[in-house]
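Of the protein chains in this complex, one is absent; all others appear in place.
The block that comes next holds chain A.
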């Protein structure tokens, strides 16, 4: 009987909550009716550094409370200083929350916030990242726990002796997380317990973090996160909105709603650090790499050290006997950088893959062939084997699909009317990770099964995929699975981050379902901690290759991406419909990184001055022309029971470099300072 059931995993099941979302009935954090809710408006510091002496509110203002460090309830300090809101007079960045106005309406709260007078003693600030910053230091670790530096062989000697060498510096700007749904919380206190409707990627983590700040154990904080409109990493941990809402609700004795306005998304939720990457490559005339040196300069804040792992990706991408990677940080009077889709890999592969393109040009070798010639048999730095690595197959199959063969390697050769046309490619990779999680399954009286896990669905299809995994593990049709996620009271799941959700949660769900069937009981709970702890120690990574065709307007320097194609080897694809969507989304975000997105710093103001979606550009529909993603049928049964590698981030890794390389091929111009915009091309065009 079970043998004849079609498997649910691998089928293009539509997202289960799709109808609710397109009809507007799916509720996001700020949309719950929770008693007589009051509205909190966050007052942000107008200076980058200083001391807040006093907050002067109009006594006649129509408010319920104006909270600041002079009157806010005391919090127990945790390990994230950005969450110690309204606890100190110290201002560490422009845009930091310095007060919360609570009122009966949103309009009244905003109005009172705009009219608040802040008595601030301003101090000198430093907001500009530079390679000669006197405060640059090497951190002990880079995110999450990698050594900041590695070195093997003799890089300097190898570079000096190299037949061909490149020494280039690539810069990526500050990039800002802008999920469609901004960070939002409704907080309600009841009998000393706290309930949070909160938009995040990790309900149990938020419950533990916010609870600790208020001296509550996690079980006395109930976090409800049914639907999330994107996060990209910025909702991986509790953000100040959750703490501020809880503080406000505690003081006014009513539920308080705090929704960050779009402008605040550029300061309070975490951005990707700007990077300055120096890459030096040495090679034999046949393209064999003899040396790789990748050094990143990046920033963190005065409050907190976050060290983007920009050059870590170079440690396992290509073979070379002499290699060195490193990171240096400057502490600036700026918001703390945080996770943003593929932290480390996304910026790091701009530097590495663009430098390789430059090397291919110098060598007169096809850029795909150059990569193939440097394919490592094992992880180059650790010497451990890969569980599976089909990078070369992605390069070859992708080139075939894209039509790479016969490409004239010389730049500035194709012209169609006003347009210069070029093609480029770059590699992609992302680590395959899993974290411990627990799932529970119950047999219900009507023959259905309730599968419960405190996971979150950021809009990616997690709910749907877990349903498919459970259906197969229980050998029942998907219609008989009732999935429950998005609640901190459900069995504890890991964060929806690091492209690890499906693997981590699927592992626990599979375990619970198998246990239910084996035990014959009507309920089973499974904790994957031990399995995850003993998971495969060999190198676990997904790989891919991006191909771009761009056209550059000879009149204006405007760049358009005519074609973007990604070929991936990411283990078993659990749901081709949601997978394709995630891969394309990553690639489009990569297009934004290549051409559009930039936090424009005003060093004197200590702020990125383009803080809304009219001025901070991300790609719009008209920017996306011919785009597609495909994947190899990769089987890797050593990584987890599903054989899946995670696809949330790999789409943004390498796609920016493919586009930048294509711009060079179209125009002969190497733009090494992202984003590639018309003003950087115009004066250099023929």
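Everything below uses one rule, namely that a residue touches a chain if its C-beta (ideal position, glycine included) is under 8 Å from a C-beta of that chain, and two chains touch if they have at least 3 such contacts; residues count from 1.
Here is the rule we use: contacts and distances are computed from a predicted model.
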- Missing subunit (named according to UniProt) among the choices "Carbohydrate ABC transporter ATP-binding protein, CUT1 family", "2Fe-2S ferredoxin-type domain-containing protein", "Oxidoreductase" or "Sulfate-transporting ATPase": "Oxidoreductase"
- Task: Specify the residue from the set A:22, A:161, A:444 or A:600 that touches the hidden chain.
- Result: A:600
- Item | Touching residues (missing chain, whole complex) on chain A | 46, 107, 110-111, 114, 263, 418, 553, 555-558, 560, 595-596, 600, 602, 604-605, 609-612, 614-615, 617, 619-623, 677-679, 682-683
